[in-house]
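Missing here is one protein chain; the remaining ones are kept as they sit in the complex.
Each chain gets a letter, A and B, in the order it is written, and its residues are counted from 1.
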Amino acid sequence: MTASPTRASGTASLQHVVAAQQFDRQRLASLFRLSEEMERVRLEGGHQLLPGRIMATLFYEPSTRTRLSFEAAMLRLGGQVLSTENAKDFSSAIKGETLEDTVRIVAGYSDCIVLRHHEEGAAARAAAVSPVPVINAGDGPGQHPTQALLDVFTIRQELGRLDHLHVVMVGDLAHGRTVHSLAYLLALYPGLRVTLVAPEPIGMSPGLIQHLLRHGARVDETDDLLAAVSDADVVYQTRLQVERLSQPLDPGRTGLERFRVDRRVMERMPEGAILMHPLPRVGEIDPEVDQDPRAAYFRQARNGVAVRMALLRSLLQP
Amino acid sequence: MTASPTRASGTASLQHVVAAQQFDRQRLASLFRLSEEMERVRLEGGHQLLPGRIMATLFYEPSTRTRLSFEAAMLRLGGQVLSTENAKDFSSAIKGETLEDTVRIVAGYSDCIVLRHHEEGAAARAAAVSPVPVINAGDGPGQHPTQALLDVFTIRQELGRLDHLHVVMVGDLAHGRTVHSLAYLLALYPGLRVTLVAPEPIGMSPGLIQHLLRHGARVDETDDLLAAVSDADVVYQTRLQVERLSQPLDPGRTGLERFRVDRRVMERMPEGAILMHPLPRVGEIDPEVDQDPRAAYFRQARNGVAVRMALLRSLLQP
Partner (left out) sequence: MTASPTRASGTASLQHVVAAQQFDRQRLASLFRLSEEMERVRLEGGHQLLPGRIMATLFYEPSTRTRLSFEAAMLRLGGQVLSTENAKDFSSAIKGETLEDTVRIVAGYSDCIVLRHHEEGAAARAAAVSPVPVINAGDGPGQHPTQALLDVFTIRQELGRLDHLHVVMVGDLAHGRTVHSLAYLLALYPGLRVTLVAPEPIGMSPGLIQHLLRHGARVDETDDLLAAVSDADVVYQTRLQVERLSQPLDPGRTGLERFRVDRRVMERMPEGAILMHPLPRVGEIDPEVDQDPRAAYFRQARNGVAVRMALLRSLLQP
């Protein structure tokens, strides 16, 4: 990470949002308070909080879900949007241009840039040259900090607390950048217990497990999903990140099918627990559980709007 | 069709717009009154009737014409737009997601969804799970109800009435979903006479002819375009729907070239008649007739904005 993203905590204002590591507990608390306020604004149909301000979505790989969530956030704040679904033409073979040049130019058209890029570190490079705030909307295998922030916000909204949680993480824990950032942020709170349920070849990296342990979390690994969920507060399911595999892995042979969440699993989950998923899902959660009030994934997706409204407000407010 | 689209008539409010069959004469009358009002709003450059409301265009196949018409309608009402030209990335091979999941997520970002999809029945599936109104902007070989509504509105605007019409339908009557929905809606009015002019392999389906007859319409079929138009009120020309053919058909061998509308055909049309076409055209109407005041197709396209404004207003007004 470059030096440009502000790391100061508390009320000190952010310049760019590049990595989940920029957020400590104080900054998260203030972001979540603002997100709650923004959720009320959203439910009221939006307010003119950023009239005339322009957000540019600069997406080098398509991610319609993330793009629309950011754009909805900006529109609910009364702002406007410059949208590009396929920014690759900026750097095509014919008219090649560096990311830095593109960012400098787009910064001349807008008040803030939301960047999605296929290369790790792209957001930090953009932030280093941009005169307007840059928000990382995913940089390849790197970070996707706003997803992690909305995940933690969702837990707080659903359970009313962030300490002394038992979080069961299920699925592809090796490639899902979501669970990495989530684990990082949850480790900021006391009393964390994490249970990892993943087939061996796609288990969580030893480095991240060490990080959790160093921060006082208890970490268990198990193959027994039913036992694991039986005293969970949060079950966080993920999908196989086929697109990030270095070697092809036969989806039918990952062992992931054993960890599918269905009615049988829900029956073992405590009444007050929630089931989360960053979406899209491709079979890891049986649609038969959608009606269960503990199935929080669509509320989780919707929370992305409030959290992104809060970030835009913080970054763009005079 | 699912049960979700409201079928009640008159002033009862619509929840979703999935099929032309949701509209009876009473509901059409009220929609057209509102469309006339919206046309005045449009001519005045738009009003702030839906400030802060967000419409999402979710297009799984490109249809820039339809998308821009809906977006113009929403902007003229003071609303905002989330736009996706290529929603297929939601359901790509890598990150497959069901239409139902996508719709639930996009409903969390917007106040209404305009859906274009390649599969028949997609709009009804979306309406069944969406907490916000869904408007069908074409579902494959299925329905395209807003096109049919703007067609009927155009006839009413141009001719001042919808009863006792002689409508000559020309071209590819087998694949054009437009003429199907149009025939259905026109059959609601008394005194309808329809003359079908189409090469044999792409004539209108016996089922639809039966439907017209059951509703008291007179139906003729002929090869003689010049005779047919000579006492027409409306000549509705269509193009060969190459993309919907199950078997390749040589465009040069369909016999359609005999039914091209040119100056010679216009000379036979009554003075008070109009020539319509859903556009795009690819040769079925000679551009030499564009200046003829009876050539109504560009006014017809423009009427789409007023009709869509009226639908959005009905669906989104508190």
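A few comments on the model shown:
Here is the rule we use: a residue touches a chain if its C-beta (ideal position, glycine included) is under 8 Å from a C-beta of that chain, and two chains touch if they have at least 3 such contacts.
In this text the structure is predicted, and so the values were computed from the model without any measurement.
Residue-wise, the contact with the chain that is not shown comes from B:Pro62, picked out of B:Pro62, B:Pro201 or B:Gly255.
Among B:Gly46, B:Gly140 or B:Pro199, only B:Gly46 touches the chain left out of the display.
Interface note: of A:Met38, A:Ala56, A:Val282 or A:Leu312, the residue touching the hidden chain in the full complex is A:Ala56.
Screening B:Gly160, B:Gly207 or B:Pro280 against the full complex identifies B:Pro280 as the residue touching the chain left out.
Residues touching the missing chain, restricted to chain B, are 45-47, 62-65, 68-69, 71-72, 75-76, 78, 83, 85, 239, 242-243, 279-282, 287, 298, 301-302, 305 (touch as defined at the top). Contact residues of chain A toward the unshown chain are 52-54, 56, 80, 82-87, 89-90, 94-98, 100-102, 104-106, 108-111.
Just so it is clear, only the chains that are shown with their structure count from here on.
With centres set at the average Cα position, the gap from chain A to chain B is 40 Å.
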